[in-house]
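Encoded as structure tokens, the structure appears first; notes follow it.
With one protein chain withheld, the remaining protein chains of the complex are depicted in position.
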Amino acid sequence: MEKDKLDFEKNIQVISAQNLEELFYFQKSVRDLYIVGAGTTKEHLSNSHKGIKSILFTRTITDLCQIEKKERYIDIGSASSLAQILELGEKIIPKVFYDALKSIANPFIKNLATIGGNICYTKKRLTLFSPLLALEAGLEFKASASDTLYIPISKFHEVPKGYFLSKIRIPIEDWDISIFKKLGPQETINAFSAFFTFLAQIEKTVVVDVRIAFCGNISFRHKELENKLLGIRLPLSNKFKNELILEAEELYNLRFEADQKKNKIDLDSDALLKQQYLNLLSFSLDYLS
Amino acid sequence: MKIQCILNGKLTLIETEVQDLLSDSLRKNGLLSVKNGCYQGKCGACTILLNKRPVPSCLVYTSSLNNDEVETLEYFYKSEDYQDIEEAFVILGIKLCGFCNAGTLFTLYDILQRSKQFQKKELETKIRTINCDCVEEESLLKAVLLAKQIKDRRLGEEIKKYGKR
Partner (left out) sequence: MCAKTQKKQFEFINSYYSDLSLDEQVIALIVRSPVASGTIRSINHPSLPEGYSIFTKKDLRWETDIEVLDTKIPLLAYEKISYEGEAIAIVCGPSIHVARRIIAGLDIQFTEALEEAKNPEEDIVLHDIFTRAIDMSQNKKKIGSEIESLKDETIYTINKTYSTKIKHEFYKESIGCLAHFSKKNLSIFTPSLWAQNLVENVSAVTNIATEFISIKKTISHHLSESNIWAESYIACLASYASLLLEKPVFLQIEKKDEIPFFYNSPEFSTSFNVSFTSEGKILSIDAHCQIDCGAFPIFKEEIINRTKVACIGAYSIPEQKIRVDILKSAKPPLSIDINAVDTHAQFAIEVLMQDIAMKLKLFPHELRLKNIETAQSGILDLGAEEIPSLIETSIDKSQFLRRYATYNLVSQDPELFLKHKPCRGIGMSIGFQGSSFASSILENKRKELSITLRTDESVIIHAHTHSKQIANIWKQMAAQELSIPPEKIKLDPSYAVLSDAFPSTIHRNINITTSLIKRCAKGIEAKRFHEALPIVEKKAIYTQRPKTWNLKKLEGKPYFSYAWASAVIDLEIDSYSYEVLIKKIWVTIHAGKILNREDAEKSVKKNIQQQLSRYLPEESYVSFLIDLHFISSEDDPKEIGSLMNNVIPSALHSALTLALQKPIPQLPLVHDSVFKLIKGKENENTMHS
């Protein structure tokens, strides 16, 4: 309890890096260096992170705050603040990502909190994970200037040891249907919080691409479900839609059971979250009906 | 440990412990415009300008500062941006309670700096971040629009006087 908290606090070293080179140096030379964005969750210097000996805040490293827009993707430095990204506007960044950013906290917190911190939060997937999962974002991790790892967000569980998140690459595509919905309390994150994203591309009444991502107690994209929709001619029939919802429920249950074996999942909230997921899926499919 | 930053325009070393929050450090240094209302970044009472952006100082570890520019209300009060807002307040008869001043004034400052079109919905979202009973939304909306006029008038006069800056 309190005792643990205090023992741990005494010996923490805070390291400052001015640029990426210094960061690489400290990454190599300082044992068990804990790298965070702005630290707005205030957990890093608390008893939930026992064993941290050294900490480095990336918020001030300009090299990690760069945003570069290309034709097909946008690269966002992991220490970019949420406000910085939001200011790019709805026309530059994908709508679902924009909506997700808007829904986070308040403008003052957004001036401080970083995209890297939001993605790397391990206790629960936070707001941005779901739209990035749907958008098939890629994560770039670095251990040094020459040692780089690229991990698609769908395969991301936690930051690889010895690396830090340097960049997020978000593909830019045209989507005919973009839906993002934040569930649960609007002003805070708790066990009832969840995030739903639905994207669809339609060409001449045929669904050519569809992405469905949900992050709550469990986080997933159901590729089997998405594949069933690919190539379907619109409008969707009610029968097909209902079958799809039933299948979505089964897939959800399977995924839930698998995750429950690995992690402790809050059971109280799950009935609600599952139903909300199915409701929103139904709502999204109505757009295709 | 000592942390270097540019505090209210001066290069300063702040004595801090690792887990100190910036709101507490600033208050220890006599900058009492920073108030602690929630320690969650929700109420705005501890708002400061960090590199010209309003942030809740209760969510910033002092030890994370790295030559950042930190401005509190004590410094902001001397600026022309503040005078524009103050004039609007006087005209509208708005008096703040003293607790939410940092959040209210820096919110209005940020709107005046960054809002391009001053659409009501956008303004409402930003003003809604201020959690205080002393002034309600409508008055603050009027204040920001009036402050904008005052600011435009001031800048127009400066341009006339000094040419384009």
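A and B are the chain letters, set down in written order, and residue numbers restart from 1 in every chain.
Just so it is clear, a residue touches a chain if its C-beta (ideal position, glycine included) is under 8 Å from a C-beta of that chain, and two chains touch if they have at least 3 such contacts.
As the structure is a computational prediction, the values presented were derived from the model and not from experiment.
J.: So which of the visible chains would the left-out chain be touching?
T.: The omitted chain makes contact with A, B across the full complex.
J.: Who touches the missing chain here, B:Glu80, B:Glu136 or B:Glu157?
T.: Looking across B:Glu80, B:Glu136 or B:Glu157, the contact with the absent chain belongs to B:Glu136.
J.: For the chain not shown, which residue from A:Lys110, A:Lys181 or A:His222 touches it across the whole complex?
T.: A:Lys181
J.: Thinking of the whole complex, not just what is shown, which of A:Leu149, A:Ile202 or A:Leu272 touches the missing chain?
T.: The one listed residue touching the chain not shown is A:Leu272.
J.: Which parts of subunit B face the unshown chain closely enough to count as touching?
T.: 17, 19, 32, 35-39, 42-43, 45, 95, 97-99, 124, 128, 131-133, 136, 138-139
J.: Residue-wise, where is subunit A in contact with the chain that is not depicted?
T.: 1-3, 5-6, 181, 183-187, 192, 268-269, 271-272, 275-276, 279-280, 282-283
To be clear about the criterion, only the chains that are shown with their structure count from here on.
J.: Which whole number of Å gives the spacing of the CA centres of subunit A and subunit B?
T.: So the centroids are 30 Å from each other.
J.: If you look only at subunit B, which of its residues touch subunit A in the complex?
T.: 1, 18-19, 21, 41-42, 44, 47, 50, 53-56, 59-61, 63-68, 103, 107, 110, 114, 125-126, 129
J.: Going by the contact rule at the top, pick out the subunit A residues touching subunit B in the complex.
T.: 9, 12, 14, 16, 18, 38-40, 42, 45, 57, 59-60, 81, 83, 87, 105-109, 111-112, 187
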